[in-house]
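Incomplete set of chains, arranged as in the complex.
Chain nomenclature is as follows: A and B, assigned in order of appearance, with residue numbering initiated at 1 for each chain independently.
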Amino acid sequence: MRTWIDLNSDMGESFGNFVLGRPEEVMKRISHANIACGFHAGDPTWMRRTVEWAKHYGVTVGAHPGFPDLMGFGRRLMNITTQEATNYVVYQTGALKAFCEMSGVKLQAAKPHGAFYSWSILSEENARAVLEGFQAVDPSLVLYLPALPSYPLIATAEKMGFRVVKEFYPGLSYNDEGAITVKRSYGTESVAEIVDLVLRFALDGKTTTTTGKVIDVEGDSVCVHGDVVNAPGVLDGLHAALRREGIEVRSAIYAASEEVLPLRRRASA
Amino acid sequence: MRTWIDLNSDMGESFGNFVLGRPEEVMKRISHANIACGFHAGDPTWMRRTVEWAKHYGVTVGAHPGFPDLMGFGRRLMNITTQEATNYVVYQTGALKAFCEMSGVKLQAAKPHGAFYSWSILSEENARAVLEGFQAVDPSLVLYLPALPSYPLIATAEKMGFRVVKEFYPGLSYNDEGAITVKRSYGTESVAEIVDLVLRFALDGKTTTTTGKVIDVEGDSVCVHGDVVNAPGVLDGLHAALRREGIEVRSAIYAASEEVLPLRRRASA
């Protein structure tokens, strides 16, 4: 029976004067942060601030590199080469790692963002290109990846020796093939709906596809949208529901290790 | 009597489809490279390629961060905050460091680019902001800085524990106060003029200002423009002249250390 679960969000997505959502309020309520690295979102000042918040709130940190497409928020597929993919990962992850070291935080994980993720699952060659970028920066990075069996990314990551944390996405729609797409309701989310989906995943390892089929979803982490208007409310709802079920919120990074830091989970305190 | 001198150039300044000068030909002929990091010039693919060339030709590598102003090539003063300055240094230097580690090259030095350098000499506070960025990435980085006594940057760097390599700029004009400005002849340089200026610096530690005054210029490195059309020819001229004087071309990084790698100096072979 599950005794803990990881709540992760995409963070550090503000840029200059543009603040996305209520980032510190989200950071207080998650256990793992995927931090944007300046290509699809984020800038040096937001990266530093976000890393410092992660440290302050005991949240583990992963790099979240994306396409060089700020205008499209990295959500538009770009036909880059595999060499470019590797280089974009090294650049962005290296930059974030420097902020982590500056703040005395360990960069422990990684996850490609948006359409860059979509690009990375198009072929094993693409998957390998992205993963070789992460490997060049640190082969001990833990990959956070959607728990979708049908794509080569997880298998390739494991073949290359990466530890993978599989994620469930309550804010996305699953089709029968396990593909995921952004829901039409994106913007404000129903707390009750998200709580139901997460509990079903956490307790039974199941979710329902767009056609009504029930499928298995493995994983130890739930990726919660950090930029929807009511993200803090959704997270508070999740904390309360999980506490009632006796499920602790903690980073999956520490789950397999001895070195479990106590998280300062203010929202659930 | 001087037995060696360092020739450094700003490198990695190409961007995407835009190739600046003949970078590999320049890399073959220098001993130290200041590599652009993607803000004022450079992109992940050029950074990786440039680091690999540096490795191949035995050239030591420094980070060369600049303002986020690709359109102005980082040559226009921007009124950024000290926090932004530190963060821009950490971001860019961290990104370059990742490519160095990927290629098995040690990132050993740093130097702010163009107007970012100009910004860093405006006040001790500015100097400190830039230097703290480098320090956060690696306090053992060697600073390459113009040998100008009148600005607080060198003093602040030394106070903060950095080793400084002082540079002479044969391609720039010195005024009586030691300020330097780009010459009007920039674009194609006179090999004979550059050779004369470098020999005078290397042998006597002197140069002549725009008013005709002779001033002392300390330093172990000469910063040669890598993007002028005839950069390889200028460098060949320098190698030949320095060889005649019995002065070896080698990176100043190694000068003070035991670990002197033999440089593959093809141009001077």
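As a working rule, a contact is a pair of C-beta atoms (placed from the backbone, for glycine too) under 8 Å apart; a residue touches a chain by one contact, two chains touch by 3 or more.
Small disclaimer: the values here were computed from a predicted structure and weren't measured.
Engineer: Copy number of the whole complex, given 2 identical chains are placed, is what?
Structural biologist: 4
Following the convention adopted for this analysis, only the chains that are shown with their structure count from here on.
Engineer: How much rotation, in degrees rounded to the nearest 5, is required to superimpose chain A onto chain B on the basis of Cα coordinates?
Structural biologist: The two chains, chain A and chain B, differ by a rotation of 180 degrees.
Engineer: Can you check how far apart chain A and chain B are, centre to centre, with Cα atoms defining each centre and the answer in Å?
Structural biologist: The answer is 40 Å.
Engineer: Per the contact definition, I'd like the list of chain B residues that touch chain A in the complex.
Structural biologist: That would be residues 38, 44-45, 47-48, 83-84, 87-88, 90-99, 101-102, 136-137 of chain B.
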